[in-house]
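Take a look at the following structure, please.
Yeah, one chain of the complex is gone here, protein chain that is, but the others are all in their spots.
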Amino acid sequence: MMENLQNQLVAWRRDFHKYPELGFLEMRTASIVADTLEKLGFELLLGKEVMKPDSCMGKPGMDKTRSHLEWARANGAIEKYLPHFEDGYTAVVGVLDSNTPGPTVAYRVDMDALPISESESDAHLPNHRGFRSSNNNMHACGHDVHTSIGLGLATLISENKENIRGRIKLIFQPAEEGARGAKSMVDAGVVDDVDYFIASHIGLGVPFNQFIASNNGFLASSKLDVKFTGVSSHAGAHPEEGKNAMLAAVTAVSNLHSIPRHADGVTRVNVGELHSGSGRNIIPGTAELKMELRGETTELNEYMKNYAEEIIRGAALMHQIDYNIDTVGEAIGAEGSPELADILKQCADKSGMISQSQTNSIKASEDATYFIDAVQKRRGYATYCVFGTDLAAGHHNEKFDIHEDSMMSAVQVLFETAKALTHE
Amino acid sequence: MMENLQNQLVAWRRDFHKYPELGFLEMRTASIVADTLEKLGFELLLGKEVMKPDSCMGKPGMDKTRSHLEWARANGAIEKYLPHFEDGYTAVVGVLDSNTPGPTVAYRVDMDALPISESESDAHLPNHRGFRSSNNNMHACGHDVHTSIGLGLATLISENKENIRGRIKLIFQPAEEGARGAKSMVDAGVVDDVDYFIASHIGLGVPFNQFIASNNGFLASSKLDVKFTGVSSHAGAHPEEGKNAMLAAVTAVSNLHSIPRHADGVTRVNVGELHSGSGRNIIPGTAELKMELRGETTELNEYMKNYAEEIIRGAALMHQIDYNIDTVGEAIGAEGSPELADILKQCADKSGMISQSQTNSIKASEDATYFIDAVQKRRGYATYCVFGTDLAAGHHNEKFDIHEDSMMSAVQVLFETAKALTHE
Amino acid sequence: MMENLQNQLVAWRRDFHKYPELGFLEMRTASIVADTLEKLGFELLLGKEVMKPDSCMGKPGMDKTRSHLEWARANGAIEKYLPHFEDGYTAVVGVLDSNTPGPTVAYRVDMDALPISESESDAHLPNHRGFRSSNNNMHACGHDVHTSIGLGLATLISENKENIRGRIKLIFQPAEEGARGAKSMVDAGVVDDVDYFIASHIGLGVPFNQFIASNNGFLASSKLDVKFTGVSSHAGAHPEEGKNAMLAAVTAVSNLHSIPRHADGVTRVNVGELHSGSGRNIIPGTAELKMELRGETTELNEYMKNYAEEIIRGAALMHQIDYNIDTVGEAIGAEGSPELADILKQCADKSGMISQSQTNSIKASEDATYFIDAVQKRRGYATYCVFGTDLAAGHHNEKFDIHEDSMMSAVQVLFETAKALTHE
Partner (left out) sequence: MMENLQNQLVAWRRDFHKYPELGFLEMRTASIVADTLEKLGFELLLGKEVMKPDSCMGKPGMDKTRSHLEWARANGAIEKYLPHFEDGYTAVVGVLDSNTPGPTVAYRVDMDALPISESESDAHLPNHRGFRSSNNNMHACGHDVHTSIGLGLATLISENKENIRGRIKLIFQPAEEGARGAKSMVDAGVVDDVDYFIASHIGLGVPFNQFIASNNGFLASSKLDVKFTGVSSHAGAHPEEGKNAMLAAVTAVSNLHSIPRHADGVTRVNVGELHSGSGRNIIPGTAELKMELRGETTELNEYMKNYAEEIIRGAALMHQIDYNIDTVGEAIGAEGSPELADILKQCADKSGMISQSQTNSIKASEDATYFIDAVQKRRGYATYCVFGTDLAAGHHNEKFDIHEDSMMSAVQVLFETAKALTHE
């Protein structure tokens, strides 16, 4: 049976890898997830049942959503589920209730890909083996793997239903990239009944067969799109008639980098993109920034975000122009519950992995922190664990690839935690 | 005969209008000009015979040039002349030598269009009458008109050869937009034998049937493309590993605007476009500026350009990154020769136009100033005259259009000057 | 008689030169002026009678004013007049009414010195001849000369009363330096009854015995003191607790220099001084700017001032700090009345000076423009004339000195205008 599952995991992963979908557009992926879970006996909660629309951040417009729907239809999406997903609300939650007393244990995986063109090198295994991306996006962070692990876990749980007490909740989240999707699921109440919550990630620099029970290094982060709108004019004939949006933008950029360091810990600011102007001899009437703030804690990120907003406002006023700040992604800080991390570590040890309780060294941002925070706030336990693997190239690289043998171990460890946690 | 010419002018203009070509790509236009001039008995000088390659500024790359060649072939270019133009050297000079003693009189018109999408409004006459641009460019500044006037002038001169002494030189210049083409013709020696030089423009805010014999308000100008090249890195994990090109760019922009005003006259600076960065969470490794400087005199423009180069260099050093400055266009300052302007004014008066000797009020830049300066330096006389017309919308607007009756008057006035100047 | 006056002019000038007083502190000077005018039969209007307190700009505080009062008392001020001047309202207006019908003709001179230490070089004539400044200020702009000319003119008018019709008004203005005093006199109504107004200046680059009847080159100007007030904190331990006033100030400075040039004419901006911070390791809690704006017209100066205020406000908001803008001086633009300039030119020609109707080339600011504007608004005539002289060093230089023979010519020309204007 385990060999079958191993093969199935590879099949799922390669299929998802070949048909990557960006955040809030995971229609094909979600339809396959829903179909699989339903067949395994899980009760389904789909789309807006588990997502609060107002809490979605950086969601693509309806044009893009509709045109992707056509793509999904043409590329193997299961039609039956599409009505739930067609507006871009693509979350899937599968619930298996043992109808026995016991805790609710939730597992969260993410499903979205990145806007990266996958390598066409023959040395890139997915290309060589024929499951390279069929479009311009790419699973360059491993969410295809996560989705497959989630389905693998569903399979083991379904096959071992009798060993489970309480309830199992499998959360398939859209739009983790850019920290855009988790908050909408939390705000929809998805973890309001959860006692134990486990999110997981593959890779992140952890070697094959190693395991981190709790990654505590996440930086809280806000992703902002800023638009300055001034007035264009002819730069030679009437410079004074313009309201120069570029001047506001460059003033904002230089001051954003000047936000004071903070005694309480690590902070970050980056303006990753700046685009302004429409012609050499035109006073630029618009300027757009794509930026992000980060902080070692939620409070430090708030400090950065609040200060950034003042800077943007001041820069606009200075040149008498309008501005708009759009929060297109956000993650908070979080630390795993040590008690739960201990249980995970034991399960991993039992499965023969080389495990470690916690690390602070992986400095990235993740919106799973919303789930963790919500569960801990209601006195549940939550953690974010990492399954090591050998990487062909780093995350977000066009040659990113994992060792597929890592998936089975992850499924097994997670299944062990399900048993351990529901039998307490 | 004049009625025929009037019809012919309209036919030429509408044809050129329908097939607009950008600077250094005027292959179809130039081939028709060359063919017409040859048939009228002019000796031809083509392409590199009248353009110094090194002096071309902002010339498109060979890919773009080749693909335009295909377009030109498919849209009516006269194959016979294309070998001269296929590398993007698209100037045409037609010479008619009377073989009698007398001065050399040169007329310069320009042929290039703008990268503007022409209006599809039914109220836009070129659309209504079916000669709207057939591609994404547009003759929105009137160079289609100028080229037609040049051919009209050639026609009258050819038909009245016996009235001409000395030599007539008709200069059809590529790439006036962005001030990119004139210098290469001057540096190739095109006006080294010229005693009188007349450039002309339609419109510029001057009303129908009015005439300015000398527009002296041109600002010298330099058009620069600046590229800053730093090093990208992950903004959360390793901000210190990047070399932030955006920081260099914003520092340059704010300091460029701080170049001190100058006691000697008007100066201008504009950074019309700024594009930097490749992703929100990436320290931006590149930044590109499209900018221009202007000055009331050549010296004031030099002051601005020199200061700008220091600022750009300092900004790059500050953040330890590389930079490149590319001069993609340049015009100098110039004043018309009053003696020649007087002659033009008399010819216009004779033709029934309401004329004026000179103006300083049209603040724009023009690379015809290179011709003017070169002719005056060898003690010739030169001027830049303006033929008024009624405009449907301003220059460079998608609804720009002229009153076609203005063309015949312009041809006649210019022809009068040819007679007047060669009979002195 | 004229020789006596010549000697008297030199005596006055050297006395005023030796006892220079800064703007709004001209107590000794004003008391001598008042005493002289009274003895010559002029009716006196003193201090607040001819100054509106609210319109004084950049007036020193009461401490400084009181302590200067002691200095004035100890250095020859005439006690009788001090009660009028002791609060720093130091203007003097002398009126001589012929009690015959006729126009009111006003002459304005200024009395204040500069905070410059006078040269102690033996090659500096005032030092060599023993009338070098007795304190740390200096008449380095010639206002000692202007005051003396005013008194010389009073003498001639008094001695030739019978030749005068209408009324003569001699205006001795405080605080011209920094453009601080004129507005308060205009707002007090000093020229509300004036038909002809003549302000004059010595030097300004005009050679000895030459005369400019109307200097039209004045730039309107606003002088601003800006203070940013943030919060200090320890830069190592708690950078985030500060509100960095220096960051606001540097952002303001760089953006102030970026105010767009204006198509309508010359503009200027200068931040002449910036002082910020109290210690190397302290986040700077305060920053102060001394700055000025200028424009070729009153409107252009307003454009600059309004934009500057937005920039300062935006910079403060950006770093969440307070700011204060204090207008400590202001001058408007003005052009002399050509009709009056013609009369002045004729008077100068008659006196043997080499004269010129007008110039635009002296680019400075002067608050006499408030008088000119007010007189012209009520349909009077006004002008600002310049008497040439040979300068030992430029204005505001520690070695500034004039040729004393220039004074007598100035007195004579002005007296001629008095006769000419009141006899029309």
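As written, the chains take the letters A, B and C, and residue 1 is the first residue of each chain.
Here is the rule we go by: a residue touches a chain if its C-beta (ideal position, glycine included) is under 8 Å from a C-beta of that chain, and two chains touch if they have at least 3 such contacts.
All figures in this text were calculated on a predicted structure; none of them were measured in a lab.
The hidden chain makes contact, of the residues B:V266, B:I311 or B:A348, with B:I311.
Per the touch definition above, the residue from C:T65, C:T104 or C:T251 contacting the chain not shown is C:T251.
In the complete complex, the hidden chain is touched by one of C:G61, C:P101, C:G130 or C:G236, namely C:G236.
For the chain missing from the display, the contacting residue among A:T229, A:S258, A:Q346 or A:T359 is A:S258, taking the whole complex into account.
The chain not displayed touches chain A at residues 254-255, 257-258, 260-261, 263, 266-268, 363. Although one chain is not displayed, its contacts with chain C can still be listed: residues 178, 219, 221, 223, 235-237, 239, 246-247, 249-251, 253-254, 257, 268, 270-284, 287, 290-292, 294, 363-365.
Considering the complete assembly, chain B touches the hidden chain via residues 237-242, 244, 247, 251, 254-255, 258, 260-264, 283, 303, 307, 310-311, 313-320.
Here is the rule we use: only the chains that are shown with their structure count from here on.
The copies chain A and chain C differ by a rotation of 180 degrees on their C-alpha atoms, rounded to the nearest 5.
Mostly identical positions are employed by chain B and chain C in their mutual contact, as over half of the interface residue numbers are shared between these two copies. Chain B and chain C have Cα centroids lying 51 Å from one another.
Once the centre of each chain is set as its mean CA position, chain A and chain C turn out to be 68 Å apart. Within chain A, contacts with two or more other chains are made by residues 237, 239, 247, 251, 254, 283.
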